[in-house]
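With one protein chain removed, the remaining protein chains of the complex are shown where they sit.
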Amino acid sequence: MTSSPLRFQTGGHINRDKPIEFEFNGKIYTGFDGDTLASALLANGIFLTARSFKYHRPRGVMGAGVEEPSCLVELLGVHAAGNHAATKVELRTGLRAKSVNCWPSPNFDLLSINQFFSRLLPAGFYYKTFMWPNWHLFETSIRRAAGLAAAPDERIPDHRYETRWWYGDVIVVGAGPCGLLAAMMASRSGARVMIVDDHREAGGHLRASRMIINGNPALDWVAAIVEELDANPEVTRLQDAIAWGYRESNQLMITERNPLEDHVFQRGWKARANRVILATGAIERNLIFANNDRPGVMLASAVQRYANEYAVMPGRRAVIFTNNSSAYELAHDLRSLGIDVAGIVDSRPSSAIGVEQQGLDMPLFAEHQVMTAHGGKKVQAVTIRDKNGVTTRLNCDLLALSGGWNPAVHLFSQSRGTLAYDADLASFVPDKPSQQVICVGAAAGQMNLAFAIVETAALTSSCLQNQGFTVAAVATPELSTITDYNIHPLWKVDGLRPGDKAFIDIQNDVTLDDIGLAMREGFDTVEHVKRYTTAGMGIDQGKIGNVNVIGNMAEASNKTPGEIGTTTFRSPFTPVDFGSIAGQRSGEVVLPFRHTPITKWNKAQGAVMYEAGARWQRPGYFPVAGETMQNAINREAEAVRYGVGVYDGSPLGKFDISGRDAAAFIDLLYTNDFSDLEIGMGRYGIMLSEDGMILDDGVTFKLAENHYFMSTSTGYADLVFRHMEYILQVERPSWQVWITPITSQWCNATICGPKARDVLVALGTSVDISAEAFPFMALREGIVADMPARICRVSFTGEVSFEINVWPRHAEAMWHRIMEAGAPLGILPIGSETSHVLRVEKGFLSLGHEVDGTVDPFDLGMGWIMSRTKMHAIGRRSVDIRRESGKPRRELIGLLPDSNGELIPEGAPITPNGDRVASEGFVSACVWSVVKQRVIALGLLLNGRARIGQTVFIRDREKTIKAIVTKPCFHDPQGHRLRG
Amino acid sequence: MGKFSAFTLAWNALSHHQNWPRYWQNVPLAKKYDVIIIGAGGHGLATAHYLAKNHDITNVAVLEKGWLGGGNIARNTVTIRSNYLRDESLPFFVKSVSLFEGLAKDLNFNLMYSKRSMIDVIQTYPKMREIRRRMMNGYLHGSSYNPINVAELRRRVPALTGGGPKSRLPIIGAMVHKEAAVCRHDGVAWGYARSASRRGAEIHQHTEVKSLLRAADGTIKGVETNRGTVLADKVAVVVSGHTTTITETAGLRLPVKSFNLAAFVSEPVKPLVDVIVNCPDLGVYLNQSDKGELVIGGAPDPGQSFRRDMKQTVFEDAVVTMLELFPAFRRLKLLRQWGGVLDIAHDATPIISQTDIPRLFVSCGWWGGFKAVPAGGYTLAHLIATGQPHEVATPFTLDRFRHLDFVVESGTTTAR
Partner (left out) sequence: MLTLPCPFCGERDETEFVNGGPTKPPRPDITVTNSEWIDWLTVPINPIGYVEEKWWHAKGCGAWFTIKRHTVTHDIAKLDG
């Protein structure tokens, strides 16, 4: 099976020594290395390869590259993925593919019955029906019918994607003749160059043609340039790579589909250059006549590529239908290959047809148009018509179309360059650039290759000179004759009748009728027509069809296509794997953990670890075997209340603040006064946002004159740092203050409970730790357990606490010494759940609970922290303005719920009389109190402080729970214990 | 006639659909109207519909710079939901969801409204606490939110294979918002436009308002357009993203900034995800359209912007986080990405309000404004007609800025 019925014995750029077996729709076929799935299918005589989206009409391969609208396949097996254009699937050993959107097969597709209802399914039909009784009834089956290929699933092996960055002088997109010339010039000038090409091999259109350059086959010229580029280490050449996005600051997003390295499945590139040269060529469009979608109707350029690159002849008797001279190149090629051409149907007047027809001994039907294609699953004949309406039938099994060429302006447009309609070309061309980009060759609208080469050399030369390069001379290649393009636009053939299936968007089954209906119904802008008919919204994004839509809209409304304008060109140019966009970013690379030196120990003790904000992980609680979460928390909390506990407070945000203006700076940040703070003492402060809401809280110690040690919450430390630097650098640039984040430079173990001092004694310390010498809110530096330490007497638990800060390298040792020294006293490690219980018993505030972005210190009963003299403190003015309105506020209160010992979900609303109406407050925290031996809660309640002693009602959906309002402190309200 | 039904569709098929009437009429621009609505987007067109339907005000012109329905109604992720946190926001969005439910009938236009539920995937305890608070507060206002466990979540969203116990952020639970729906976004604009036009309002496309015109006493008196001066008793600015551009022509500055918010779609694939999946801890959400494309959204661009594109960094973050939960989507392909310009108020809550200029109204600050289109139009029409804010929109007036008494709706969209 090495020779297929439609494969030439010689020629093409396939490797006949390497046959490859592949599977399509369950059958095994053979192709060659160098084939695409599309060329291999055509070589095997498989023309019916797909069913269409809406009507399930038979469809075949139409194009030869990214423009392919109809032959979409689903890849099976290890490379499973949906919706690949068969024209871009390289033939590889083991390739398995099947048609999308048909069942059981494209040859016998059950939903092809839709064709007979097509009259009922015009553009936008779904807006007009399926309303009764309910769209949802219809939706499931419609969803099942839509959607093309099946989605990939979890069985897909772990394909490895990676990302690379590239920076340089010039990126050339497209390795056709113009792109290669530009890259060679840049390379010779000493620039750092990247050249990106969508095809497996360089050469562009030259690979599909029989062009002669400098007297030799064009690919000899290509090979010489490629060799020269590859020899230059400053040149990066990517083949089979698609530049799909053009971003700000001249950055291109590129996906390399088949990197050389076996371990990389696909590679995304983020490439940025001073200049981008777009040599992206042009895309041929089709022509609009009845049944222009039948298998065997193809783009002329595609037929040429199949014949010359893949040595496949997708038919035995061809008709060529064109409105320009480019398709004559195909006619000449077919003649050289000995293929029967039943006729060239040229819609242009005879007078417009020039040298291109010379030497062609085949029928030429000037001023004729194809009316309709005949045949169901394969084209069998066409009916053509002259300007007087006289029709002729031509038998054929291949119809090659050229409706003209659209410069591939996608990337240029993405770069925010503007487009202009060029009436001579009957298409849109690049107009004004917005970034450092130039277009050359067909992408710039130059359809004559000889001219394009000369222009490319000139444009590239000035582009390089503008960057300061001395441009080396290059010889301009000599081409075999090329005729002028000379297009006479034909947006649709004459004499189409309503109901004719003349497709304008092949993939989405949009016909010319649909465009007409949309316009009659008032959808007269190009975006409306697109959205109403879905033209151009398929996977091909209308690469061959969009300009035809615009041309037909223009014709129907007596405007120029330029006045109609284009829809927006969006990235990606062609679909790319999400995997290639993410690259290596997955798992912990997405959100790296932050660990303290104690994390391992905590985990070894069986701690349940929680996400604690700012990517820190902290132990939640330490259950022993068989213990419930609540029992573990109670055991830990009792240890702190009646014995001693220790927790790892290392993630707490910490800053070292020093300099001449440090005190004034801290005064600006906090609402209360820090100026009278004594050395060695600390003070609790609240930081407000500019809006006058609580942003953060913490204790700041004065270490020396102009030297402070500030602590913040864990979660907001980064935000506070940013806030402080902003104030300092932007608002107070003349102040001398240095802020050093030292969160990770000081680890801390906080020993708390009535026996905390005993633990410290057992550890051994150089610091006098008596209550008199070392009072609450003081800081001492000295030696603890033979390690240098900074001890702070703060308390978040309401018990005596010593926060032992040590260097990270001592942290683990200190932790073990504490556990040893505390063992006889029954010391327990405690987690954040227990800290929560202890602080709720004390009524200390917690960010994220009581503080939810809407409260100020007055709301929390902390008016004392709002200095009367420091009206300039950040946020102060905003608080005052808000409170001047006198609107009642929600205030912090305690709650004793009548819940039979059950915890109330935090966040539960409090409603007037427990009715199902808007809330008047909510439960911010609820715990089992070990000191009260009952459920207690904190909450925010409208006018709460005036309602102490009253009963309120908490609503947890259907359930209503009564609660008595109390002061927000359930343990040691005088604070004797924490000062002890 | 122009009524839409299976019968009229079949009837018109006989004549090859040659006789369908226009969705909206083309009429000459008059010199004066009772009300001018600037902006034929979702909110503007809905306002015209409700002015006619609820208040019998039909001498109305909707002036549109570009093509109708071409703003954010054309470029959103079609999510309709009411699971807000605050008592100030909930009634409004509950109202909007209920208007959406009856909208296809109201407009005689199939919006392909599909009440398919949203599932919030929870990966951290702080988020779980916030979500539970939403659940209980939402219940008070008739917005349902029900917890499900991880096994049930995976049963309902089989494609969700990430977030396992060993992953970076293991899934700890999920919450189902039953009222959540999607619908055909362009259809909403066209349906409202068709209805407003049939009720007598005029829609003038390609009519750009260059400036607002004030009378000697400071009140609004009309607008200057590229097609000349048009007078009106009342003017409403409903031009998401470009609000300040218009109001500043009358010297009115507002507490909003413009941002680009982007979204993207995958290639169309067979049914894969039946619900809207929202992952607030990671900051990505997605649903699958009836056409089979996954519609995916993320965060706004950093920095002010009047672009409608996709910032690579923001986009990559959304892709990366999506793949954490849906690792099989690595092999799914990106089809198209786009952006839209919206304005975000200082407190990130919408504004529907009378302004300091008498009889000049604004509706702006919409961030996730698609879901708000019906209630936004309904309440703005009420405000224009009666001069009083509708009760569900009272918290959204500019008055709140006079006392810095903000509505802080954290997580109006997902945020990391």
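To keep things simple, chains are lettered A and B as they appear, and every chain counts its residues starting from 1.
The definition used in the following text is that a residue touches a chain if its C-beta (ideal position, glycine included) is under 8 Å from a C-beta of that chain, and two chains touch if they have at least 3 such contacts.
All values reported here derive from a predicted model rather than from experimental measurement.
Colleague: For the chain omitted from this view, which of the shown chains does it touch?
Modeller: Looking at the complete complex, the unshown chain comes into contact with A, B.
Colleague: Please identify which residue in A:R92, A:R416, A:K559 or A:H595 touches the non-displayed chain.
Modeller: Final answer for the missing-chain contact: A:R416.
Colleague: Among A:D691, A:E833, A:E850 or A:E906, which residue is in contact with the omitted chain in the full complex?
Modeller: Answering carefully, the residue with contact to the hidden chain is A:D691.
Colleague: In the complete assembly, which of B:S211, B:T229 or B:T245 touches the absent chain?
Modeller: Residue touching the absent chain, from the options given: B:T245.
Colleague: Tell me which of B:P147, B:P170 or B:P255 is the one touching the absent chain.
Modeller: Only one of B:P147, B:P170 or B:P255 touches the chain omitted from view, namely B:P255.
Colleague: In terms of residues, what is the contact footprint of the unshown chain on chain A?
Modeller: Interface with the chain not displayed, on the chain A side: 247-249, 251, 270, 272, 416, 434, 690-691, 722, 725-726, 729-731, 871-872, 877-878, 881, 884.
Colleague: Tell me, which residues in chain B touch the chain that this view leaves out?
Modeller: Interface residues of chain B facing the absent chain: 242, 244-245, 253-258, 302-307, 311-313, 343, 346, 401-402, 404.
Criterion: only the chains that are shown with their structure count from here on.
Colleague: Within the complex, which stretch of chain B touches chain A?
Modeller: 4-6, 8-10, 13, 16-18, 20-24, 26, 66-67, 69-70, 74, 87, 90-91, 104-105, 108-115, 123-126, 129-130, 132-137, 139-141, 159, 161, 167-169, 184, 186-187, 190-191, 205, 266-272, 288, 290-292, 308-310, 312, 315-316, 319-324, 327-338, 347, 402-406, 408, 410
Colleague: Which residues of chain A touch chain B in their complex?
Modeller: Touch residues, chain A against chain B: 80-83, 119-120, 122, 125-132, 135-136, 139, 142-144, 146-154, 156, 159, 161, 245, 247, 251, 253, 270, 498-499, 513, 517, 520-523, 525, 527-528, 531-532, 539, 541, 568, 570-572, 575-579, 581-582, 585-588, 590-591, 593, 610-611, 613, 620, 691-693, 848-849, 852-854, 878, 881-882, 884-885, 887, 905-909, 911, 916-919, 922, 955-957.
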